[in-house]
Each structure stands twice: as structure tokens, then as C-alpha cells.
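Omission of a single protein chain aside, the complex is shown with its protein chains in their original locations.
After this line comes chain A, so read on.
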Amino acid sequence: MSSKRTRMVEKSNNKRQRVDLVSEFSINDHHDVLVEILRRLDGPSLCSAACVCRLWSAVARNDSIWEELCFRQVSPRPSLSIRSIVSALGGYRRLYFLCIRPVLERLPKIIWSRDQLQLSLSLYCVHYYERLYVGAWLGDAPPSSLMFLRKPVNVV
């Protein structure tokens, strides 16, 4: 919501015209800017930001923010072809919570090169495949090879 204040202005032809004063800038009007800012945050800050209000929570679900977070430390930068695959497997946000964040917690000084990234993606694939295809077959409990990584966090 922006508040607009106007005032009456005398124009040269003696007609009055309403002119907008410089309206107060509200970030909530400019989602793209908000996304740009959130992209630069680190994990905990981003999660805090996502708790601010419903709008921010919705904006924070923008996957490009999480993509940035996942790959910030990876060098060389992974190719764009990864993007479609990660989206197909459930998106970067889920990738971050399931595979990247637990690894960072266990190994804070890890150097993210191609191999480490490949391992995370492999685990992500396994998780996706298990969730969709193996669960029903095994019975009650949905299997998760990633249980060893995850703490019980509700990731939707």
C-alpha cells in the first residue's frame, strides 16, 4: 500500500490539477526489487525474511532466490541446464533444505566444486525417485535415504 498525497497546484491556465507528491516508496509494491534484495541474503536471514508477512513469504518462494543461495559458493558456476532439472525434481528451495543446508551444517568449510554439487544433486534425485516411486511399494513409512541428512524439518 502506498500512501499518496496530493496537493492542489495552480497551473498556468488557471485550472487546478492534482499532482502526486513523491509517494512513499514501499518495497512491497516492487516485488522484483524485493527479489533482488532477498537473493543476496544468506540462509538464516532469508528464512527470517520469509516469516515477515504473507507477501514476503510468497515472494520468498521465488526459486531464483534459492538458486542463488544454493550456488553462491559453487565455483565454477553450474550451467543453466541444471535449472530445468532441479525444477523438475522439486525446485531449489527444497534442494537447499534437503541437501545443501545439512551439508553446510556438517561441513561448514566445504569447498563447493563440481563434485560436491554432483553429489548433492544425486542425493536429490534419489529422494525424488524414492518419494514418488518407491514409497507405495515399501509400505507404510515413506522411505527417505536422506533421513541421515535431515533433521525433522517440515519442508513443503
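As a working rule, a residue touches a chain if its C-beta (ideal position, glycine included) is under 8 Å from a C-beta of that chain, and two chains touch if they have at least 3 such contacts; residues count from 1.
What we mean here is this: contacts and distances are computed from a predicted model.
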Any idea which of "Response regulatory domain-containing protein", "glutathione transferase", "DELLA protein" or "Calcium and integrin-binding family member 3" UniProt assigns to the chain that's been left out? "DELLA protein"
Among A:Ile27, A:Ala58 or A:Leu119, which one touches the chain that has been omitted from the display? A:Leu119
Spell out, residue by residue, where the missing chain touches chain A. 78-79, 81-82, 84-85, 88-89, 102-103, 106-107, 110, 113-116, 118-119, 121-123, 125-126, 128-130, 132-134, 137-138, 141, 143-145, 147-149
